[in-house]
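What you see is the complex with one protein chain gone and the rest in place.
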Amino acid sequence: MSQKAKKVVVLPCSGIGKVYGALARETAYELMDRVRPGVVVTTCLPLLVIEDSEAKQLVTANPVITIDGCPKSCAQKSVEAQGVTPAQSFQAINFYKAHKDLKPDGIAELDENGRRLAAIAADELARVVDDLAAGGVR
Amino acid sequence: MGEFLETTYDKFVFKVRTGYFYSQDDFWADVDGDSALIGVSDFLQKAKGDVAFLETAEVGTEVKQGGEIGKIETIKATFGILSPVSGKVIEVNPEMESNSYLINEDCYGAGWIYKIQLADFDNDRANLLAADKYLDLMQGKIAEEMKNK
Partner (left out) sequence: MISLEVLKVGIVSCSGEAVCEGTLSRIACRRVLDDIRPAETVTICLPLFLAGGKEEREFAARYPTITVDGCEKRCAQKSTEKLSGKPARSILIPEILKKHGLEAPTSLRDLSPEEKASAQLVAEEIARAVDEILNGTEG
């Protein structure tokens, strides 16, 4: 990875009502902690809405990937409300659709299947992160 | 009467589209001449959760009222699509292949599943409920669902 590589902001929807919100969050953590540490960063989604200057600066200065837990697409919409178009937007349910054998469970904390699914999803998103970090199309 | 009847439980607003016919199994039929669009009620989609997988029957499949024509799988459950009317499938909503979430997003509109050529609607109708009667049935089901939550 180049020294000049950008940070890539991964914003999960952060919902606490559905398993897919937990899956979105865990995928972001996997990207940040294991798959692309030092490249992937995140912030608290609600900070954007309360006009926190650091959070706004982060999403305006770097490419953003949103991962939503339901079709209401809160993460994507919250970023767009800042006048920023996410470079890529994902729905966590599609991670499950692609790996039907890993049915996730749990909301505050994912079960083993959910964690495995998040790890696989994060691995699959690595290439998107690399493209964006290298200055790919935003 | 407005477009929808509604009932609220906790934060959830459950809607019933007026002008549609409803089965006791929570499926609706929007009858237009000799055919009907069918789909799932707002109560059913809320109770079962986001649709992950949908298995549909082919065009030409014949079904009796209450018969199963496909399956819906959510994170919570897998359940049959039980036709509220007898007839033959003449169209499957083309959006269902890639956008089955429309069942959750717009269950009475863009989330329709099949168009059925009606075989015997006069008889079927006796087993179906108008929106106001289905609202009563749904309220009982909501109370039961919440009790078991």
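The chains carry the letters A and B, assigned in the order they are written, with residues numbered from 1 in each.
Keep in mind that, in the parts below, contacts are C-beta pairs under 8 Å (C-beta built on N, C-alpha and C of every residue); 3 or more make two chains touch, one makes a residue touch a chain.
Note that this is a predicted model, so its numbers are computed, not measured.
Could you list, sorted by label, every displayed chain in contact with the chain left out?
By the stated touch criterion, the chain not on view contacts A, B.
Over the whole complex, note the residues of chain B touching the chain we left out.
Residues of chain B in touch with the missing chain: 5-13, 135, 139, 142-143, 149.
What is the set of chain A residues that contact the non-displayed chain in the whole complex?
Where chain A meets the chain not shown: residues 12-17, 21, 25-26, 28-29, 33, 42-47, 49-50, 52, 72-75, 77-78, 107-109.
To be clear about the criterion, only the chains that are shown with their structure count from here on.
Under the touch definition given earlier, write down the residues of chain A that touch chain B in their complex.
Going through chain A, the ones touching chain B are 18-20, 70-71, 91, 93, 96-97, 100, 103-105.
Under the stated contact criterion, what part of chain B meets chain A in this complex?
Within the complex, chain B touches chain A at residues 49-50, 52-53, 75, 101, 104-105.
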